[in-house]
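The structure appears below as structure tokens.
With one protein chain held back, the other chains of the complex are shown just where they sit.
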Amino acid sequence: MSDNIIEMINIWKIYSNGFIANRGINFSVKTGEIHGLLGENGAGKSTLMNILFGFEKATEGKIIYKNSEVHNYNADRAINMGIGMVHQHFMLVPSLTVVENIILGIEPRKGFSTDITKAEKFVSEEMKKYGLPVPLDEKIKNITVGMRQRVEILKTLVRGADLIILDEPTAVLTPQETSELFTALRTLTEKGKTIIFITHKLGEIKEIADRITVLRKGAVVGNAQVNDLTEKDISKMMIGRDVELKIKKNPVKAGEKIMEIKNLSFTGNDGIKKIKNISFSIREGEITGIAGIEGNGQTELVSVITGMSAIQSGEIKFMDKNYDNTEKLRKAGMSYIPADRMEIGVSENNSLEENLISDRFKTKEFSKFGILSYKTIKNNALDKIKKFDIRTDSYKSPVKMLSGGNIQKAVVAREFTSGAKFIVADQPTRGIDIAAADFIRRLLVKEREKKVGVLLVSADLTELIEVSDRIIVMYKGEITAKFDDLKKVDESVLGEYMLGIKRMNTEEIGDLE
Amino acid sequence: MKNAKKFEIYRTVFAVFIALLLGYIIIFMTNFSKENTDFLIGLKNAFDKTNTAFRYFLTSPLIIERKGIPEFNIRGFIQWINESVPIIITGIAVSVVFTAKQFNIGAEGQLFIGAVAASFTAVYFPGIPVIHSVMVILTAALSGAVWASVPAVMKSKLNASELVTSLMMNYVAVFTGLFIIKTFLRDPSAGQLVSLPYAETAGLWFLNSRFKWHIGIIIAIFMAILFWFIMKKTTWGYSVRVVGNNEKFAGYSGINTSKTIFNVQVVSGAIAGTAGIIELMGYHGRFLWLNGPGYGWDGIIIATLAGNNPIFVPFAGLFLSYIRVGAKTMGRYTDTPPEIVSILQAVIILLVTAEAFLAKIKEKSVIKEAGKFGKNIEKAGESNE
Partner (left out) sequence: MNQMNNTLNGIFSWDFISAGIRVTTPVLLAALGALVADLAGTPNIALEGIMLFSAFVGVITSAFTGSLFIAFIAGILTGAVMAAILAYFSLKLKTDIIMAAIAINIFSSGGTIFALSVLTGDKGSSASLKSYVFPSVTIPIIDKIPVLGDILSGHHIITYIAFIMIFVVHYILYKTPLGLRIRSVGESPKAAKSVGISVMKTQFTALIISGVLASLGGLFLSMGYVSWFAKDMTAGRGFIALAAQALGGSSAYGVALGSVLFGFSEAASYSLQFMNIPYEITQSIPFLITVAALAFYAWKKINYIKKIKNNIRK
């Protein structure tokens, strides 16, 4: 008998496209602890947890829960055994109420009806017991993100979870909400629950976790008590080496204003104000970085700047002219690497060669009198495949046959070769391997030397600091900080502004032109 | 990729085979249920009858027995080809609009209204032979396009479901069309509601005038090739395909999606608009429908069989028309109702579009390809380390 609530032994996961996500992982968690699971994006954390939660099947390996081996694993079984998972993207139904979401699937009944009174009573008891207050009758779409997360935790608790997996729970929270979450987590462990905490934020791990397991490239690289480690140790384990990106850059020679944003505000379809009266400019030959925790208006900012969403109020000028859609902006010389490359950046059922011309198929180079010239299209594809090292069977393969990193390279290959005067790069290196990411960063810098204006939005702060010439921090739809001299800036300084702990006043921010 | 395409063809053939088998079983059962003699004799009789029915069904468009001697059925052959014309054209129309993932299923209404409007041109504006025919067809195309623009505008401007709107417009088309024929074009000398005969100059050339084999099939095949070219080789077709595959990506790339969505429905409407009039001009010489002829729905079946690729549409159309003509002959010579064809069509659509049907076999063939590919990734991964 061990005091481990769960043991995962020699877990392998090989996808049908040949990608290996987990390579013989051994992972165990002690009852009553908060266990941090760390790793970079793509290290295999999510896959491992999806296997633990029964969402995916391991290609090979054993799962031992409370000292007995589990066979025929699936999500139902996981829930019944007492495993609960709070996904990074909440699994909630927006138009149902909080209580309806919590009891979904385990509804108490009275005759044919749902016994909503009983449900509310039961849920409010749990709510009090674990210190997780939520408004039961409110619809999910009307409550804050922090509340939604509590609803998710309550969902696992009313299902009798003893082991709760939290997948990057703080990514979307304000600092206030984060500390509330941590208090709640401690209450939970006091009452005998066990928690797996997935993150890549080192500070949080030091604060909340008892023990950690670190993954890199699908394998376990470390397993230790948190107290025995410094943040630097952990970071070494995660990255494998002390990564100082160190990209060589010439001093900035900012030129004319290429894009000018004035008093921009934006309200989402949910009626929530995402951007509040923002003004700033982007100059040619300069990389402007935008920092911010996800959900603070960066997505909407990019969407409006690139013409994907209409301007509601305020003004955007691209080289002194107004534009109202992506088509015209692109014609005028804008390129855009979107954050969501599968959804927006490519058409996965079209061939690679066709994806590489989507913004320029009407130009003389690729068509004459409305007829496509497939010879140039093919040559263009072969050229890009070579220059950008896109690995594919054939230029005619549908894009969905490519791996994530190669799809990103295809997007980049297209966007960096359009002869743009202005590039918007939204999370350009998210989820791709280190070599490819490095390649893309260098390209951004190279474009800057060619007097191209760049707007870089990235959650990777090291990248942001290394690549940008100046950084603007967005918090709750506003600009709360600006840094011109990035030698003096590090992740923790940025973090304080991103989390809203600090904010500069108007004078400190100064000139945003 | 080749394997995946081959698989689609196998699956289509297999679906057709299952449908035919099911058809055989149904006909056998209806025959057997009518037998009230001894079980074995009944069984034998039912088999004989079913076999006879099936022989008519499968061979009569090409071969017919006269006085016990099989000979080429010229009448059946021409009927087969002629009947395939309107459904090939609607099949092209549906392929084009489905490529953009627009479920505008208004081809039925578009071809009806197109035929009504073109009947005006055909009756009242006699002119120079070829030019007049072209004008009639253009009138039909224009009216079909206008009719299709209603759901198209509602979709692109108001985001109202083109599926429901186009369905409603089908009914409006038939009622309005009949009203127009009755009020302005009715032939008072005819017993039932038909239009005045078309002017001499508004006909199509005959390839065989005895059985009225008109050049519609050449027009239809020409249109299939034309639209295959347009969809695969032009910037317009590229836009349509990209919008259909990933509308967000299209917008991101700078393609005007709402314009494309509007245009593709209108173009499809123009194609569908001509489907009916070509048959009326070539064969009947006047408007004589009292109801929607159903070609719009056939177009959906054909487009599905052809995988929305216009170049395959003529084959699918000829296939459907073949079993239809076969079924009609079967209905004439035996007591099996030709409507059995609808059941076969339904089964074919269900199986051809069922992604998971025979998917295990597909998986194997795709994995074979992916296997190569997976190794490439592995190699790539290694070289990164």
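Note that the chains take the letters A and B in the order they are written out, and that residue 1 is the start of every chain.
Convention: a residue touches a chain if its C-beta (ideal position, glycine included) is under 8 Å from a C-beta of that chain, and two chains touch if they have at least 3 such contacts.
These numbers were taken from a predicted model, which means no experiment stands behind them.
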Missing-chain contact among B:L20, B:M168 or B:L288 belongs to B:M168
Chain not shown: contacting residue from A:I11, A:I63 or A:I79
A:I79
Please pick, from A:T114, A:N142, A:N223 or A:S373, the residue that touches the omitted chain in the full complex.
A:T114
Which of A:N250, A:N269, A:S492 or A:T506 sits in contact with the chain that's absent?
A:N269
Out of A:T117, A:S313, A:T363 or A:S394, which residue would touch the omitted chain in the full complex?
A:S313
Since one chain isn't shown, list which residues of chain B touch it in the complete complex.
30, 103, 105, 150, 154, 158-161, 163-165, 167-172, 175-176, 178-179, 182-183, 297, 300-301, 304, 337, 339-343, 345-347, 349-350, 353-357, 359
In chain A, positions touching the absent partner:
75-76, 79, 85, 87, 90-96, 100-101, 103-107, 109, 112-114, 155, 159, 265, 267, 269, 271, 273, 312-313
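Note that only the chains that are shown with their structure count from here on.
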For chain A paired with chain B, centre-to-centre distance based on mean C-alpha positions, whole Å
46
Chain B residues touching chain A - in the complex, by the definition given at the top:
1, 233-236, 238, 241-242, 245-246, 248-256, 367, 369-378, 380-381, 384-385
Residue numbers on chain A that touch chain B, as the complex places them
16-20, 217, 306, 308, 325-327, 329-331, 336, 338, 343-350, 354, 358-359, 361-362, 367, 370-372, 374, 391, 393-394, 396-398, 401, 403, 433-435
